[in-house]
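The structure follows.
Here we show just some of the chains, and they stay where they sit in the whole.
Chain naming follows the written order as A, B and C, and within any one chain the residues start at number 1.
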Amino acid sequence: MNTTYFFAALDRQRVETPSWGYGNSGTRFKTFAAPGAARDVREKIEDASEVHRLTGIAPSVALHIPWDEVDDYTQLRAFAEDRGVTLGAINPNVFQDDAYKLGSIAHPDAGVRAKALDHLLGCVEIMKQTGSRDLSLWFADGTNYAGQDDLRARKRRVREALRQVHDALPEGARMLVEYKLFEPAFYATDLFDWGAAYAHCLAVGSKAQVLVDLGHHAQSVNIEQIVAFLLDEGRLGGFHFNARRYADDDLIVGTTNPFELFCIYAELVAAERSGDDVTRATAQNVAYMIDQSHNIEPKVEAMLQSVLNCQEAYAKALLIDFDRLADAQTAGDVLEAHRTLTDAFRTDVRPRLAEWRRARNLPEDPIQAHRASGYQEKVARERGLAVAGGGFPVKS
Amino acid sequence: MNTTYFFAALDRQRVETPSWGYGNSGTRFKTFAAPGAARDVREKIEDASEVHRLTGIAPSVALHIPWDEVDDYTQLRAFAEDRGVTLGAINPNVFQDDAYKLGSIAHPDAGVRAKALDHLLGCVEIMKQTGSRDLSLWFADGTNYAGQDDLRARKRRVREALRQVHDALPEGARMLVEYKLFEPAFYATDLFDWGAAYAHCLAVGSKAQVLVDLGHHAQSVNIEQIVAFLLDEGRLGGFHFNARRYADDDLIVGTTNPFELFCIYAELVAAERSGDDVTRATAQNVAYMIDQSHNIEPKVEAMLQSVLNCQEAYAKALLIDFDRLADAQTAGDVLEAHRTLTDAFRTDVRPRLAEWRRARNLPEDPIQAHRASGYQEKVARERGLAVAGGGFPVKS
Amino acid sequence: MNTTYFFAALDRQRVETPSWGYGNSGTRFKTFAAPGAARDVREKIEDASEVHRLTGIAPSVALHIPWDEVDDYTQLRAFAEDRGVTLGAINPNVFQDDAYKLGSIAHPDAGVRAKALDHLLGCVEIMKQTGSRDLSLWFADGTNYAGQDDLRARKRRVREALRQVHDALPEGARMLVEYKLFEPAFYATDLFDWGAAYAHCLAVGSKAQVLVDLGHHAQSVNIEQIVAFLLDEGRLGGFHFNARRYADDDLIVGTTNPFELFCIYAELVAAERSGDDVTRATAQNVAYMIDQSHNIEPKVEAMLQSVLNCQEAYAKALLIDFDRLADAQTAGDVLEAHRTLTDAFRTDVRPRLAEWRRARNLPEDPIQAHRASGYQEKVARERGLAVAGGGFPVKS
């Protein structure tokens, strides 16, 4: 592995952190308030800035509207840029208003659909002010019982809304269509898998791309294969990184099956080097975003760990000997091909990453640096414990 | 099928409804406030009483402490009995206090464990006042990351707490030990499956029984086989009924796979008729309890539907021709044996259930009667919309 | 429910049985030889004819090449028609030749791919002689280890082969592209889900349609939603019916979750009545085919049961009150909508089906008629026990 190439690739890596990952979050049973959890969008941006300061590869922060709603996004953008980060993807929220009990863009009532569409189009306007390239679309829409609503009719309503949003996007902007197997819907989710998202994207236009959230698949589904398929079709728009073993557990990416994360990055690195123009361009434009809920972890440290896990997986993927791999694959040498891949995974890249950080004036061990910095103690002192809720009542 | 036997069996059926099923509940994303959702334990008891009035088979209501905490349980008991229902299982809550972020009875800190044990023993005292037979124990304890805590040490802490609770139980009382694959813990749940619960029950004593919640298993697990196994071992204490397709979806029991619910009841009816004393006695003492979260459904109607789905499944199981079944099984006649079971399932028992209701002065169609009664409109008017939260923030 | 409409719909129902369902089959551990299992294609056709004679709705039999290879397909067609059945879908086999160890149309070696394509094109020729409309394509292609082969390269090879087969199809013919989560490939299957099959079909042309095998999905996937999606896109070509709880168990359709089968038929009946021309035409051309392995069941009885289970599910779906359903859906009346669906499922359609059979001069109880006919005893006597193997050796 040529160090220049390796370092140059590491320099290009970008991982966007989510504003909501710095605030309190929980399960339906309980939200445990974290000391120092960010209470508003400015505090979230400060935390994101700290993560970027320590890692050097997390230069943008995704916003969630209306959680991060402000009167003046130009001002917010300046606030972020003053702290060394930019505003990233805009994430509309059409699942928390009381009107959305039975859905938003797939709701049987046209009035509710119009309300949801209005919010989505409002987010497109926000993009223009924040300078965001991507509108990141997740819909909680679905049903809990067989028969509750007409599945085909809902599909058509989804298509119609996606088309309108697509057509409202400014030049150069994209919409990333996320899918999810289930939750909060428990019978049928309208955007239930990559195939559904892909079919809608194809239908509505070239600015629509599929977003892969690592926690949104059925058990045992091969995610790197979906990634490879979408790369080849030119329709992979981005990731929501996290980890899971059971449902959409939203744990720190890379903690439950680091080999899976490596295999996903292996597909991406291979695509970046592909001779096919569409595949290569698609890979180069993938938006890498974290989407997690840190329910018991310290917020900033958890985000640091997430970013570093992505870096480590990417670094290992860079070490793959693709020529040796292709030779073994062509020869049908099953185990040699597999070993070529795992040789890269087995390599301990921590020394090389420390070297890269030294060369970039970054702390060699960002976690250690964070722990030593007093940042967590400072925000805990200044921000205190925010009020936190949860799906179930505390006391009747 | 002899009508006398059939009606007598239906007369014996009991399904306990949970107080928390009448209040608001939601997912981590949002709790949609339901019009007229019960705001306190007395309103919950009134709703439970309405369900019993219409069905005749839901004569008790489970309490959740501290959600249903009152100063005087004797008074609460009288309040319930005045409305035709009794107080059922006591459900302690050791997952919502801020101290329980890393567990309760399995927590690494002895002080937290003592606090949790204290609450459990307090609930044993409440049982004496409410006249409850069963202490229903669910623990959210677990870890989110490999290495987070020592799995064997946690197991031993759980055992110790269960032993102490067991030994504090009054004569004739039982503790029902619930297990769950995951949620809110996403790496390891301390009471992770029936085997874990069973091993603990065996170790702590004869008052400990396993509680089966239909939503707490891994995909494809055969629940009726676990039921049969536990019945044969004399360790099946009760059920938490609900339905799911994905995770612990907590939908209305019988809605996702009614055949599975029927197969579970088939094991129970067979065990009630067993020649083995332990099996028969165990079956006769099973506590049938509903445990659901109605996130988008009207609360009382959803509970009515749940109770009726249990009745229908049980009625079908009563129709099984066990002699024909045994003959086919003995002969190794695979398809004839299967058909004997499904012949009962395929039978439409609604006319017979209507007949039974008429004979018991119950409304023939309890759902219709409820809809016509104006009860929902009345509570919506009187109680209004309770404040509801959710795991994620509404606005920073 | 209008009896004329109901009977007319039942008259239109068609379920194709598979030739391979009448021969011996087993698991990798053992194939238990069934007495009287069909030994060649003619015996299979005789069995299929018996199933049709008793049910009236199984008028065609699918062929598997080369298992059912003959010198003269015109003669075979006459043989079948003499027995009241026609030859149905042609199923190529590109997974049993030793050349296919690492794949067929996705194999890294061009020579192997050419061999596989040659077989597929040969099957297109057979279709012309058998008068088959559908070429039913299942590929075992995939890999067992990460890195074993290039996922994107394999995808392109699959696309190329599908395109060539598509373009060779005669006018009016279709290719049905089947997908499968796993088995026999255990890391990545090239046609891994409906989305992959759909994307290929879109790309290769209008004669390509997706085939849904009920046993080929990940746990908890909502199959009726995939069916609805494909119907709406005009790309649902057919079904392989069977039942499963775990993997691709290939049990008798409708035995593990009859409600799921009903929900699938509910989507199909709704689509048949749709005002959208594409959806309605697609529904009317769906090929309903059984694909099962009867490892411990008597072959003919198992197939009878399968056909009857499809009939029962379809009959129940016909009983759905779609007007009441639409009203409840539009009103957002979640439980009333669900009950409208389940009211049809709960209905015992056996008496009406018996009536329909009487009116069509069919035995009222085809299973009973089969058992009384002596057919099984006759073929057991005449055909004896065929030699059967299994994936593992019997003796070293």
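The definition used in the following text is that contacts are C-beta pairs under 8 Å (C-beta built on N, C-alpha and C of every residue); 3 or more make two chains touch, one makes a residue touch a chain.
Here the structure is a predicted model, which is why all the values come from computation and not from measurement.
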item	value
Number of identical chains forming the whole complex, with 3 shown	4
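Simple rule for what comes next: only the chains that are shown with their structure count from here on.
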item	value
Rounded Å distance, chain A centre to chain B centre (Cα mean)	37
Two or more partner chains touched - positions in chain B	219, 245-246, 255-256, 296-297
Sites on chain A touched by chain C in the complex	102, 108-109, 143-153, 155-156, 181-182, 187-188, 192-196, 198-199, 202, 217-222, 224-225, 228-229, 231-233, 259, 263, 266-267, 270-271, 274, 279, 325-326, 329-330, 332, 334-335, 337-342
Chain B-facing residues of chain A, complex	20, 23-33, 38-41, 44, 66-69, 95-96, 98, 100-102, 140, 144-146, 181-184, 186-187, 219, 244-247, 249, 251-252, 255-256, 293, 295-297, 389-396
Of chain C, residues touching chain B in the complex	219-220, 222, 245-246, 255-260, 296-298, 301-302, 305, 312, 334-335, 338-339, 342, 345-348, 350, 367
